Structures are given as C-alpha cells and as structure tokens.
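The complex appears here minus one protein chain, its other protein chains still in place.
The block that comes next holds chain A.
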Amino acid sequence: MKPENLLTFSDVTFSYDGEEGQRVKVLKGVDLSIAKGSFVSVLGHNGSGKSTLAKLMNALLLPEGGKILVSGVDTKDGEMIWEIRRHVGMVFQNPDNQIVGATVEDDVAFGLENMGVDPKEMRNRIDEALLSVGMEKYALAQPYRLSGGQKQRVAIAGIMAMRPSVIILDEATAMLDPQGRQEVMHLARRLNREEGITVVNITHFPEEAIDSDRVIVMENGEVLMEGHPAEVFSQVDRLQQAGLDVPFVVRVRHELIAKGYDLPFELHQEELVEHLCRLLLTR
C-alpha cells in the first residue's frame, strides 16, 4: 500500500521582496512530498530555504508559483487558512519567545482560547497535551523557572492541544544544552511513533537526522538530495561540498576506509564500535 501524502509541493517557487522592489527568488521549483506518519529531517546550508519551506507548509507564506497541498487542501485556499495552521504546528529556535502564558497551563490554553474551545473540553485537552510531552507535573509552574528543553516541550504541548497532524521543528534544539536537545528529540520521536504525528525536523545537526524515515537536503533554494538517511549520508563528499556534514560515526568510518580498512556503513555508534573492535582484536 502506498502511504498517503500529507504534504505535497509541486514545482513551488517563492521570492521575497528585495531592495528597490526587485524580487529575489529563494525557492526555485521545489517538488517534494511528506508521507503521513513519517519523520522527515531537512538539512541545508544557511540561506538555502529551509525556514521558507517551513513557513509555506503552514500558510504563513504562500507560493509564488506551483502548488502546495496540506491533506489535500491548497494552502492558497483563504477559507482554510486557520484549519491549515491548526494542522501544521511550528516550533522555533528561541525557547523564550514561544511561551506567552503566566503559567505552563495558561500557555497551553492560549491557542485553544483563540480557537474558542469550550472550557471543559479545554481542560481535557490541556491535561492530555501536558501528559503527552511529560510536563503534567509542571501545569502550574511559571515558565521562567523551566529549562530550555522544558520550555520547548511546553511549546510542543501548545501545539499538541490543537490536535495537529504535523509538527515542524525549525531548529527547535539549536539553543538547548545536550540533555535538553535529547529530551526534545526523544519527545518528537515518541509523538511520531505513538501518536502518529508527522514530524518535519529542520536541523543543522546531522546526528538528529540518523533515525528519520527520510532526509531532504536543500541547496540554494532547490532540493539537492533526498532519501533514507543511509543513502544520503553515504555521500560524504557531496554533502561536505554543500557546506554540510555527516554524523560523527559516518565521518570516522569514512576516514578509516579511506586508508583501506574494511568497515561496513553504519549510522549508530554501537554498530561501528562492534566492527571496529573486531578489527582491532583480529589485526
């Protein structure tokens, strides 16, 4: 059975207004589709068009040319704009800019209030959303007391309460400490596996893309590569030429095989360590 596509871009172009009125094309005919329930990572150099892509996915921006469908709905359909934004939630870099409520639960309630959800339903949804991000114990806490990772989880709870189908993380881990980063990535994976949420993770950390279903690599407004992480990350030189990098494990193996050692391609430390120890012990 072919998986259903939740998001499709067909020949999408986009330009921003430049100085003196000229338009600067930053997406140059992007075709891509994101399957329902998948976990997709987006990599690409600074200015390659990742955030623009994200904003087009939830109709914060509209395409100049081409077409974008979210669950079959054209993002240009003005009447559906709020429905699209509810479906496609976004989390950004700065944890402090995303929390508006005086308490954690106020913050989660914010979007629901705007939607006019009735109070009893609201209570249920807040509890459910906080539970799904593991922050139920902090419902009454003041956001400033939370760590960066916890703040990002609250931002995700605010989205979960809207019952979205997609969560886009636009470098949501960039400002977090190592454990906070792991916390947010674990949460994104769990929501993807257990609650069927489609996740689009835009990141500069190749390690975050290892366990994705698919990786999309952007370069200068175009899709440079896409495929399973193993397919994409096996092209080490091509990625490095595009200003990008591969996960640590792939780099280490790449250096060793360049010197003639025989090691199979791996994405995880455990596996590479196993092969490497065998090699070290039998040499």
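The rule we apply is simple: contacts are C-beta pairs under 8 Å (C-beta built on N, C-alpha and C of every residue); 3 or more make two chains touch, one makes a residue touch a chain; residues count from 1.
The definition used in the following text is that contacts and distances are computed from a predicted model.
UniProt lists the omitted chain of the complex under the protein name "Energy-coupling factor transporter ATP-binding protein EcfA2" (options: "Energy-coupling factor transporter ATP-binding protein EcfA2", "Glutathione-dependent formaldehyde dehydrogenase", "Cytochrome C biogenesis protein ResB" or "Sensor histidine kinase MtrB").
Checked against the full complex, the one of A:G89, A:G148, A:P164 or A:P229 touching the unshown chain is A:G148. Residue-wise, the contact with the chain that is not shown comes from A:L176, picked out of A:V42, A:A155, A:L176 or A:I216. Screening A:K120, A:K137 or A:K259 for touch with the missing chain picks out A:K259. Among A:R190, A:H204 or A:R238, the one in contact with the hidden chain is A:H204. In the full complex, the hidden chain is touched by chain A at residues 16, 19, 44-47, 51, 93-95, 144, 146-149, 171, 174-181, 204, 206-207, 240, 243-245, 248-249, 251-252, 255-256, 259, 261, 269-270, 273-274, 276-277, 279-281, 283.
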